[in-house]
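Every protein chain except one is present and positioned as in the full complex.
For reference, chains read A and B in written order, and residue numbers begin at 1 within each chain.
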Amino acid sequence: MTGNQLAFLVLAAIGCLSALGVVVFGQNAVRSALFLVLNFFVLGFVYFALGAQLLGITQIMVYAGAIMVLFLFVIMMLQLRQDSSAKEPTDFKRPFAWLFGAALALSVMNYVVMPLSMTAESPVGDEFGRPQAIGNVLFSLYSWPFEVTSVLLLIGIVGSILLAKRRI
Amino acid sequence: MANDVPLSWFLIMSLVMFTVGGVGVVIRRNPVVVFMCIELMLNSVNLTFLAFARYGITPGQTIEQANASAMGGQIAVIFVMAVAAAEVAVGLGIIMAIFRLKNRADVDDMSALRG
Partner (left out) sequence: MNIPQWIEGLANGTEAVGPIPGPILLAVVKVLLLVLPILILVPGLIWWERRLLSWMQDRIGPNRTGTITIPDKAPFLRGKKIRFFGLLQPIADGVKLFLKEDITPADIDRKIYFIAPAIALFPAFAIGGTLPWGAIRAPFEQGVSGLYRFLTPVANVDIGILYVLAISSLGVYGVVLAGYSSNNKYSLMGGLRSSAQLISYELAMGAALASIVLATGSMRMTDMALEQEKPLWGFIPAVQNWFILTPFGLLSALIFLICMVAETNRAPFDLPEAENELIAGYHTEYSSMKFAVFFMGEYAAMFLFSGIFAAVFLGGSSLLPVNWEHLAASVPSASGFFRGMAWFNYWAGPLVFLGKCAGGITFFIWLRATLPRLRYDQLMNLGWRSMLPLGLSNLIVVGFWVVATKLWGIGGGWATWGLVMSILVVFYLNILAGTRKEALSFGGRKVAMKDPAPRRAVTLVDPNKP
């Protein structure tokens, strides 16, 4: 086992455990959100390990730095008004959900992951993940989706203002 | 880097995250946590995109194909992030609006439309 593999295993272990933490260990919403922050942070490092610098740092900035802060903000605002630290009740759905989840995971494992496990690395060079390369492609080949995304973000802004304002 | 880490490891990590996120959507009752689980699933898909962008799907592809798929995968991740950001802004707004109406937060309360 090489150093890269070891590093990946550590990152993956933290990532998977924190993902479990979001669902299982997090008794209340704040704990869940914290586990998710950890997960996104580690995921940023996994992206670094894949060589995608720009996306790794964007992951940390957008997810861990902005989206999760928004989540925490909303959770805390809800908790200001309501003391909802009570544990959620368990019901019959729980074991079935895990069962189906495991079945899904195993089937995807069997039919998708295992056949691909021998895939060799593609001959992409050092350019992979460089901001310049991504920028060149993003603003030439993918400029139409880029513009559409900007419109989508605008709609998101307007929509959230509409939802948040009491009186327009 | 990542020369000696097999592609399947990344895929397995992504798979675990996706499954856990999906189960979480089903079993958790707090709408904010459900939302977070959806984010988890989105991120696992992002990881898959990037892994495939790095390693390519078809073995023995040419350099042009590899570069195109590498770029395409990364750009897909960028778009997923942008869409997720918009989705979070609107989704949290909806949760706040529902909370303002109902004064509690539980997915099972959001049943006013069921007739």
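Note that a residue touches a chain if its C-beta (ideal position, glycine included) is under 8 Å from a C-beta of that chain, and two chains touch if they have at least 3 such contacts.
All of these numbers come straight from a predicted model, not from anything done at the bench.
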Touching the hidden chain, out of A:Val22, A:Ala49, A:Ala64 or A:Val137, is A:Ala64
Residues in chain A touching the chain absent from view | 30-31, 34, 37, 41, 53-54, 57-58, 60-61, 64-66, 69-70, 72-73, 76-77, 79-80, 130-132, 166-167
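Rule of thumb we're sticking to: only the chains that are shown with their structure count from here on.
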Seen from chain B, its contact residues with chain A in the complex are 1-13, 15-24, 26-30, 32-33, 35-37, 39-40, 43, 46-47, 50-51, 53-57, 59-61, 63, 66-67, 69-71, 74-75, 77-79, 81-90, 92-97, 99, 103-105
In the complex, chain A touches chain B at residues 2, 4-5, 8-9, 12, 15-16, 19-20, 22-23, 26, 29, 32-33, 36, 39-40, 43, 46-52, 54-55, 58-59, 62-63, 66-67, 70-71, 74-75, 77-78, 81-82, 84, 88-89, 93-94, 97-98, 100-102, 104-105, 108-109, 112-114, 116-124, 127-129, 133-134, 137-138, 141-142, 145, 149, 152-153, 155-157, 159-160, 162-164
